[in-house]
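Left out: one protein chain. Kept in place: all the others.
Then we have chain A:
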């Protein structure tokens, strides 16, 4: 029994020592944690829109060597200056939006919630090893490193293409979903600063009397009918070509053929969608027939030379006929409708 008791007390002792050391460890942990947070906050306050620019050293300090669970999440934007020229990656635009999310987060979270998430960026040329650490080899890449993540190669925090498709709004949604923090309403900087606006207004005020004077005299560009005419025709062309569709849906001008990469596809079959070049081509066909007709009835009539008239007119007729035929053919091909007349049944 005695031995048993001794053993038991020894066990208790051991447990007490262990637990106290654990507590001490956690104390020291929280100390270093608050140090880290303070450092991050000070870094953040000195950086533009609250996005901290980290290097290899910073990554190791705040992420790899900080013990998990870290008291903060970190959203890392992977940037590469040398790829800024490639517009299809949209790196600069995304970086700007990233800054907006960060600034909005800062503006909307003043208290303790503000220290739970930090927005950082790392640049490829300066910290290649960090890129390797994260296992990032394609951009654009935005990664949320949540407090518990040990292995930075863990890609669970990666922001999908769909998450930054709607720019700052969807990024904020992603952050809110993953971190349970609220980013709050996105605060975009106004298009023009206040100084610019006041300058603009004063310019307008000064210019108005002169403009009104010109208008009263009737000698502005606005009085040029040709300008109005070309404007009207252009808007017509622009709309019937379905350009708004291309802009809203961000359609490319043409696609690459899947079977044969050297071949380009300009026309898309199926009426719900169209490609850019396709729209412009048909819009041009739509417009050119009317313009030729207008040319014949308004301009060609005044030409004195009969043969010139004849030649131009036949050419115009031929082009118009071809354009209409082409559009009818394309439409039938694209939509698959079989438009047919109805004859009396006795004629069959």
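Brief remarks on what is shown
Keep in mind that, in the parts below, a residue touches a chain if its C-beta (ideal position, glycine included) is under 8 Å from a C-beta of that chain, and two chains touch if they have at least 3 such contacts; residues count from 1.
Assume contacts and distances are computed from a predicted model.
Between the names "Cell cycle checkpoint control protein", "Lysine--tRNA ligase", "dolichyl-diphosphooligosaccharide--protein glycotransferase" or "60S ribosome subunit biogenesis protein NIP7 homolog", the one given in UniProt for the chain missing from this structure view is "dolichyl-diphosphooligosaccharide--protein glycotransferase".
Note that of A:199, A:212 or A:253, the residue touching the chain absent from this view is A:212. Checked against the hidden chain, the listed residues A:43, A:89 or A:240 yield one contact partner: A:240. Checked against the hidden chain, the listed residues A:41, A:89, A:255 or A:291 yield one contact partner: A:291.
Residues 166, 169, 205, 208-209, 212, 215-216, 218, 222-223, 225, 228-229, 231-233, 235-236, 238-245, 247-249, 271-274, 278-279, 282-283, 286-287, 289-291, 293-294, 296-298, 300-302, 306, 309-310, 313-314, 317, 320-321, 323-324, 327-328, 331, 334-335, 337, 339-342 are the ones on chain A that touch the missing chain.
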